[in-house]
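Structure in structure tokens, see below.
With one protein chain removed, the remaining protein chains of the complex are shown where they sit.
After this line comes chain A, so read on.
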């Protein structure tokens, strides 16, 4: 044997990860065929096809020794099911004040509103516009009362403690404007001066023609927020919530299970989600790659001999026995769009579930698990 086939064979031995990642498929095939041919002429052993069983083919004829179960690590997958935030985040006081400041500056810099372009003289919209404008002096509805082109145009900054920039007052102003009222309550005297008298009610009384009821938006803080119901998905609508389950040992973790047979991680995660939480959830597994992993080595000299039975849902799984020295758990990202988990007929003996934000997950899981998990979770 000269050097070249020997080194080629070393590189071509297919358990070399470098080889598999950098050499193309057809070259790999050719090289492994060559090395198989050499091995066949030398040892006259026929290789069984590698696709059917996970057992590798031995290249040289070896004496058959009674071996124990295969040494392995338990390969597991866990879907990390999350509900993305449904609401925009709350603004802090600096942001609210800044946005109001910018809006008022914009009033000063933008062109004055040309009323006759939008409201024709003689239409009913014209006097309504004039009435509303008289109250708030600006076409904008969310900056309070401010006239950028008047004598008080220089006075665009509000004082400390002013509630003009807060969400509640902006929403209130918009709703009042939609209902046809001025955005702030005017004194009775001013109102009477503007309107003509009504024949039946008397002088200075405004007649209510049609009451426009504008539907108010729901509150950002929901019932689930107030009661602290961790099973509800209406809680903390501005945060991402993650599904944690309590397994039969009483530990809180993401739902997890083995990877059976020739399953890949994506298929395993989908199966685990259905087997643990039921089918009445509209979920989507986001990618084919894992977002995090957790390796746990069992204390040395104490491997677990596991009898792995075939999983009914996985076609390629077989019954086997392995001596396991630890476990490797891969997390897969999933999103929920509708529905709720149902642990009624779960296959893993899960007792309870909860939807938790990132810091709440920290409170419930073990320390080494948290260290593996914390970098893949999102703050908001």
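Here is the rule we go by: a contact is a pair of C-beta atoms (placed from the backbone, for glycine too) under 8 Å apart; a residue touches a chain by one contact, two chains touch by 3 or more; residues count from 1.
By our rule, contacts and distances are computed from a predicted model.
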Answer for the undisplayed chain, UniProt naming, from "Large ribosomal subunit protein mL40", "SCNNG protein", "Cell cycle control protein" or "Glyoxylate reductase/hydroxypyruvate reductase", is "Large ribosomal subunit protein mL40"
From A:73, A:119, A:348 or A:370, the answer for touching the chain not displayed is A:73
For the chain left out of this view, which of A:111, A:160 or A:312 touches it? A:111
Which one, A:27, A:86 or A:178, makes contact with the chain that was left out? A:86
For chain A, residues in touch with the removed chain: 13-17, 20-21, 50, 54-57, 59, 70-75, 85-88, 94, 98, 101, 105, 108-109, 111-112, 114, 117, 149, 154, 157, 167, 217-220, 222, 232-234, 237-238, 259, 264-266, 279-282, 284-285, 287-293, 295, 322, 325, 327-328, 330-331, 335, 337-340, 375-376, 378-379
